[in-house]
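Here the complex is missing one protein chain, while the rest keep their positions.
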Amino acid sequence: MDFTDILISLIKIVVMFGVVLLTVAELVYTERRISAFIQNRLGPNRVGWKGLLQPYADVLKLLLKEDIVPTAANRFIHTLAPVISIAVAFSTLAVVPIAGETIRLFGREVQMVIADVNIGVLYILALTSMGVYGLTLSGWSSNNKYSLLGGLRSSAQMISYELAMGLSVIGVIMVTGSLRLTDVVAHQSGWMWNMILQPVGFVTFVVAAFAETNRAPFDLPEAEPELVGGYHTEYSSFKFALFFLAEYANMITASAVIVTLYLGGWQVPYLELLNLPVGVTIALQILAFMLKVAFMLFVFQWVRWSVPRFRYDQLMNLGWKVMLPIALANVIVTGIVMLLL
Amino acid sequence: MSSELIVFLILAAVGVLSGILMITRPNPVNSALFLILNFMALAGLYITLHAQFVAIIQILVYAGAIMVLVLFVIMLLNLEDEEPLREQMSKRHYGSLLVALLALVLIVQVIGWNSGGTLETMREQSPHALRIGTVEHIGSVLFTEHVYPFELTSILLLAAIVGAIVMAKKRFP
Partner (left out) sequence: MIEIIFESIPSFWPEITLSLTFVISMIVEFIVGGKGKKSTGMTTGLIVLLGFTVTILQMPFQDLEPRLLFGTMITLDPFAAFFKYLIVAAGIIVIVFSMQSHEVRRQETVGEFFCFIAAMTFGMFLMAGASNLLMIYLSIELVSLSSYILAGFSKKLKRSGEAALKYVLFGGAASGVMLYGMSLLYGLTGALDIYSIQSTLAAGMVVDVHDWSFVVLMLSIIMILVGFGYKISAVPFHFWTPDVYEGAPVSVTAYLSVASKAAGFAVMVRFFYVAFFDSVLDLGKWGSLPLVDWNMIIALLSVLTMTLGNVVAIWQDNLKRMLAYSSIAHAGYIMMGLVVMSDLGLTAMLAYFVIYFFMNLGAFYIVMSVADRIGSEHIDDYRGLGKRAPVIGVGFSIFLVSLTGLPPLAGFIGKWMLFSAVIEAHYIWLAVIGVLNSAISLYYYARVFRNMYLREPLNGDESPITFSPLVIVITILFIIPNIIFGVYFGPLISYAQRSVELFLQ
């Protein structure tokens, strides 16, 4: 663990940061465009070519606004909460592999993942648990009953769906036999992506991911007609921008995790048969990964504008009484099938 | 000054500082947040000891679930700020002295035993020792040697969950 290793890790982190931040910015744009097309209108198309610079205009506007903090709010926690949200979203991406081969950099073999920990899946679940704090603390620190209610509701929702998420991942772990994410992706060679091996788990995980990121149809805690702004009512200017960005960053993270666990990660079916040079292989794998993530992001946004919102009790009912038993049954059936085969 | 030593010192400093800050803050939510920071530092220390499973479970369960529960309770009960520690200490110095004494005994015992080892010697362990903290090993031990307490814990948890609901539930007429 010497200076070169640290330098390489730093480079990887900076690259990932840059890419994700740019994507987050563009997600704001795509959300508005996709929702516009679904609703048979045009959406923003003035700023930049076809409106691509719109997000920068939005963020600039937000940054230039006045930063209002309620008098009786706990300032330290008020500022800390969006930081927690966005930090968790970015940290989870540290274990996601984006390509399968290793490059030679500074005389070392460098893996295309920031941290190849042997408990990668558990790491993701642990960080998801930590993400709850961003919402809870923001709701409480605003000293506003709507914020508190919104914050508590969304935390309760996130906690409930964490269980279903964790249990559905167990199916993937059983099939792969390892918790390391690079192993999970390497295992899904050819056409046998985990989506096909674990269909029920896939559906459960995607639904749970929707609930974890507070995206429709589970976005009751932040829906305007329901609770004013929910947990981000009292936030303005940069902190609101942070929450905004944190939600999209969470979406990217969730898509990346879904792609890694179920959609084959960077796997391109039968690419190894072509025997291309390493650089081209890596480029193709990265491209495949990004296309898959982009597809999942599109699915996230598509669902938001197509499906009505769940009521809160329906949401909790679904999480505890439907998803949890289904995920458990998935584990049992997977175990039985693995035993028999 | 190996990198492990630096990492250990940082984690230890964060752990101790957050612990001290946790008990001195009058605001209960600030205290809870420092406790969470303490747990994270502890998880980092577990990782330096090659106990990866314990580390991640510490974050998942302790920092991620139990402390959320504690925060919920603090928020819902709207607990007020406590009086600052300085004013409380005059009433509690005997108890604190006793606990500090116990902690001192424990620390002296541990240091006394490990006086022969350093961070480097601790690293040169058998491959088996390095594998003990992995999920695979814990899983195999949990389901063979300790399967009975494991299953018993599930009954314990069932009794606890049902009991909590029995205690809290109101039958609506």
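Letters are used for the chains, namely A and B, taken in the order the chains are written, and counting of residues starts over at 1 for each.
To be clear about the criterion, a residue touches a chain if its C-beta (ideal position, glycine included) is under 8 Å from a C-beta of that chain, and two chains touch if they have at least 3 such contacts.
Note that this is a predicted model, so its numbers are computed, not measured.
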Missing chain touches which shown chains?
B
Please pick, from B:I6, B:I20, B:V108 or B:L130, the residue that touches the omitted chain in the full complex.
B:V108
By the contact definition given up top, give the residues of subunit B that touch the hidden chain.
102, 105-106, 108-109, 112-113, 144-149, 152-153, 155-156, 158-160, 162-163, 166-167, 169, 171, 173
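Keep in mind that, in the parts below, only the chains that are shown with their structure count from here on.
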For the subunit B and subunit A complex, residues of the former touching the latter:
3-4, 27, 29-30, 33, 36, 52-53, 56-57, 59-60, 63-65, 68, 71-72, 75-76, 134-135
In their complex, what parts of subunit A are in touch with subunit B?
1-2, 74, 76-77, 80, 117-119, 122-123, 125-126, 129-130, 132-133, 136-137, 140-141, 148, 152, 155, 159, 179
